[in-house]
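Here is the structure we will look at, set down as structure tokens.
Just one protein chain is left out here, and the rest sit where they should.
Coming up: chain A.
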Amino acid sequence: MTAPATDAPLAHAGPEDPLVDARGVVKSFGSTQVLQGIDLAVQPGQVVCLLGPSGSGKSTFLRCVNHLERIDGGRLLVNGHDVGYEKRRGKLYELSERRIARRRADIGMVFQRFNLFPHRTALENVMEGPVVVRRRARTEAADRGRELLDRVGLADKASSYPSQLSGGQQQRVAIARALAMDPRLLLFDEPTSALDPELVGEVLDVMRDLAADGMTMLVVTHEVGFAREVADVAAFMADGVIVESGDPRQVLGDPRHERTQSFLARVL
């Protein structure tokens, strides 16, 4: 190959490279620009919490990271790759759906509304990715699935259908389903916003355990307490930009920006 080394596609981001590297990311829906230049880096092993009022673009940014939305400008590198593109000879080539799917397999995502597959049991939900995408043997995937359900405290619910589980249990199954792919990065899109208040704790406990195990996590949340306790970096978003980010104790305890101050005054 004669291509310069800098243009060679990276197999994976190295240990010191950020897993998410956003530079001036722009995204519009019609005439509304929901992301107006996002700069954010998530290092391996870090937990980064995105906070901010609704409509500030947090969820949209998270969805861009997993290519559920396509960015309109700037550059977004995940796991060392341009999201949705392949860089070759100084050009970005758009990827096929198949290649995009293969890249998504390394990134787990947990949704606000759980989105478990209702026609499959908890265990089958967890096995789906490994069996279909990674082509694991069913018995092997089932063993690992039971392990993961046990890890989120639901070993006894393996054969339950989602409709037979509480919201908190469904969300924990969803986390196990994401973990089954051995993701390098886990994305959480307001994972506790659809839960009854008394069920929020059980999901946050699981997330806390994952963080303690060194999982790299990008979390969109309204749980200020969780962010302050678990996050390595807290970023506050408003109107499509990150207005301040850094140590959560500083950002959430002693915010400098007036938007952050007024938001925290309202939610605390």
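Going forward, contacts are C-beta pairs under 8 Å (C-beta built on N, C-alpha and C of every residue); 3 or more make two chains touch, one makes a residue touch a chain; residues count from 1.
As a working rule, contacts and distances are computed from a predicted model.
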item	value
Protein that the absent chain corresponds to, by UniProt name, given "Diol dehydratase reactivase subunit alpha", "NADH:ubiquinone oxidoreductase subunit L", "Mono/diheme cytochrome c family protein" or "Amino acid ABC transporter permease"	"Amino acid ABC transporter permease"
Selected from A:20, A:107 or A:215 as touching the chain missing from the view	A:107
Residues belonging to chain A that touch the chain removed from view	66, 68, 97-98, 101-109, 111, 113, 115-121, 128-129, 132-133, 161-164, 174, 177-178, 181, 187
